[in-house]
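Handing you this structure, nothing more for now.
Omission of a single protein chain aside, the complex is shown with its protein chains in their original locations.
Which chain is which? They are A and B, in the order written, and residues in each are numbered from 1.
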Amino acid sequence: MKKIVVFVNQYFGQIGGEEMADIVPELREGLVGPANAMQALLKDAQITHTIICGDNYMASNTTAALDTIRGFLEGIPFDLLIAGPAFNAGRYGFSCGEVCKLVQEVFQRPAVTSMCETNPGVDLYRKNAYVVAGSASAAGMRKDMPKVMALVNKLLAGEELLGAEAEGYFPRGIRKEVPYEGGKNAADRAVDMLLAKLAGLPYVSEYKVEQEERVEPLPPIDVAGKRVAFMTTSGLVPIGNPDRIPSGSCTHYGKYFIGEQDELKSGEWISIHGGYNVSFAAENPMLLMPLDALRQHQKDGHFSYLYPYVYSLAGNQTAKGDAIRMADEILAEFRKDGIDAVIVGST
Amino acid sequence: MKLEIGNFSVKDIQFGEETSFANGVLTVNREEAIAEMNKEGMLKNIALYVARPGDSTRIVPAKSTAAVRYRPDGRSAFPGYTGSTAMAGDGVTYAMDGMCVTAAGLHSRLGMNSMIDMSGPGAELSPYSKLLNLVFVAENADPAEDIPAMDNVHFVKASCYLAEYLGRTLENQEPEAWETYEWDACQDNGLPRVAFFYQQCNIPKWYDGTYYYGYELNGVPSTIVQPLEWLDGALTGDGGALPGNGVRTTYSFLTAPIIKRLLQEHGKTINLACTVLVGHVEPVDDKQRIANAYVSLAKTLGLDAVIEMESHCGNVDVDFMMTLGGLEREGIKTVGIFVENVGRDGTNPGKTYADPAVDALVSTGNTCQVYELPAMETVLGNLDSYKEDPYWGVWLSDPVRGPSLREDGSLIVDTHAFMEHDGLLGTSVLTMKDF
Partner (left out) sequence: MMVKEIEKNGMPVVHMVNMVPVSQGIGSNRIVKTYGISFPMNDPNVTPEEQKKQRYELVGRALKALNTSVTGPTLIS
């Protein structure tokens, strides 16, 4: 009889909502929350324990949380871990992903979770776990569960997987050669693909070039008399990093008042970016945000108004989903203030 | 132009008094065959064997393969190569279906050799395990030629001489089945003009690769070849330019599924304008120059589309992608056929370089996929050469997997080790999937 451990957050662990998001990890014997539905679909396996951890605690104390959880797991015999499902919840996706990664890397056992395609956790963790494609919210739990458990059962039985698409999880960054279904040879596949392409019919490439989307350039804008904003991905933060911006993989950003100031003073700002030598910036924060130069250009009439805050994050391995979401949020703020153009400073 | 291939189905091969073909059985007189195939005297210690599909037989190092052809009109089967130069690609030729001539040796001096397993998991990884193989094992007559550049050259020629010799048994016989291919240039029927670009590994000063009427094509950026020429012996090879998994031999050219399929479509859904043997260069700037030249060639030929086959994996990815990307940007539609190298653990990007404009690709597998193979009862060649000689896909030690050749003769190797595993001329029935 194989043994399973389940990981959930404070909400699915039936402890509480946002107000309980800071709880430290706890180990419960038996089934809690979604573990019940999971057990019903398991073949020859028993969920023996449920681990619960608050989403905020995991986000802000990742090392400590994982250490505790690792300690739990070291004391339990288990064959596989199931986390979540996390649906579209970013922090929960992060939690599930980190726990799965721990299980696969440290314990070398399979870890399965489920997330919605747009959950930033997908891109971050699909290579460290089996992330099954799931619904956007808990309303999809009943639809998602059979898919997750079918994969779990296959993994427990040591059955050969048919590939990410067939099994319903996001590609883990591994490719293998397999027989082409139906035995169609490469000549026929190539010619059929060409005939489809020539006829304007759909075809499926057997290899997808990872394409960076191109955005149509906007027409030029003369910002004289216009309102300008500056934001940075250099990790510039007030000393003390009050918003606890992480050194990389940012899922949130800071917003810092610069008002009518015409310089940033050394000693008041630092950089927390984990990807470069931040000592230069500590000495002169204007290396990251050239506030004096911006003010001078404003005085010289090159633009009329500078947004009174600087948005900042550490653009170090930002997950694509997060980058897009954060950019949208910041842009909404700029629009509220009638901003006409944005300068983005990077490292 | 019309090429008619009269096929004779070979059910078995045996050795006997008189080289002949009757009732589906090819009988071979060893002495005469050896004398014929070695008429230039470039090989020695030649031994002949038969390997049948399903046999517990491993052929290694396998160097080349050829198909048996005979021209009733007296023309050489491989004009310009084994006989005097003459035009190929028209008329009647006879073929032995279901068998190949396989050249094998005792050593691999340039890593480009591979193996054929006639049974077991390895049989799925090479097209030759499905055929009756008339195998010769030999060595270079002159030890001074036991160098990388000459490791395979004489074996290729000898396999063609042998194939031609065996073909003469078909004289005055009536084929059982016919394949007919018709092709004409400059069709004006409104169908899209398509060409097949066959990429060679022919960097200047590299080892011998493809021969066109016996002319070696190293350093030649493009050679236009009439499609029927492929099926009628104009192309032979491979002289050592290609890794064994990616090798294209005399046999591959004569039987290329991509050529046959395109010819079948010619006049119906497409106009097959021509085939072009395109090349591969090393310096990055040259890659761009040559890719540009191919785009210009495609426009000169009035092409609407190109199917291009990539030679192998590595920096050649850049040549390949630059060409296809360049074609797409000129409005010429492309389909690419290639093989990926995702590493032994499957996590590397399959191509070192890619152009997003290239959106229609056939992938025939992973050059690094690891397989475990049982020992075989019979080895034709020299399996111990795995311990001494360079081979792609074979290793002496590995902390997790151990050495490729185990004490008991079983193997753990990657797909580089299998002859023509990549199947890029269309034989591959493998693809790549995300896991």
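Throughout what follows, a residue touches a chain if its C-beta (ideal position, glycine included) is under 8 Å from a C-beta of that chain, and two chains touch if they have at least 3 such contacts.
Being a predicted model, the structure only gives us computed values, none of them experimental.
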| item | value |
| --- | --- |
| Neighbouring shown chains of the undisplayed chain, as defined at the top | A |
| Residue of A:M20, A:A37, A:A150 or A:A341 touching the missing chain in the full complex | A:A341 |
| Touch residues of chain A, complete complex, unshown partner | 212-215, 217-223, 233-234, 276-281, 283-284, 286-290, 292-294, 296-297, 302-303, 315, 318, 320, 323-324, 326-328, 330-331, 334-335, 339-347 |
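Following the convention adopted for this analysis, only the chains that are shown with their structure count from here on.
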| item | value |
| --- | --- |
| Chain A and chain B: spacing of chain centres that average the CA atoms, whole Å | 46 |
| Touch list for chain A against partner chain B, complex | 127, 161-165, 171-180, 183-191, 193-195, 197-198, 203, 205-207, 209-212 |
| Interfacial residue positions of chain B with respect to chain A in the complex | 192, 194, 256-258, 260-262, 265, 269-270, 304-305, 307, 333, 335, 337-338, 340, 342, 345-347, 350-351, 354-356, 358-366, 369, 415, 423-435 |
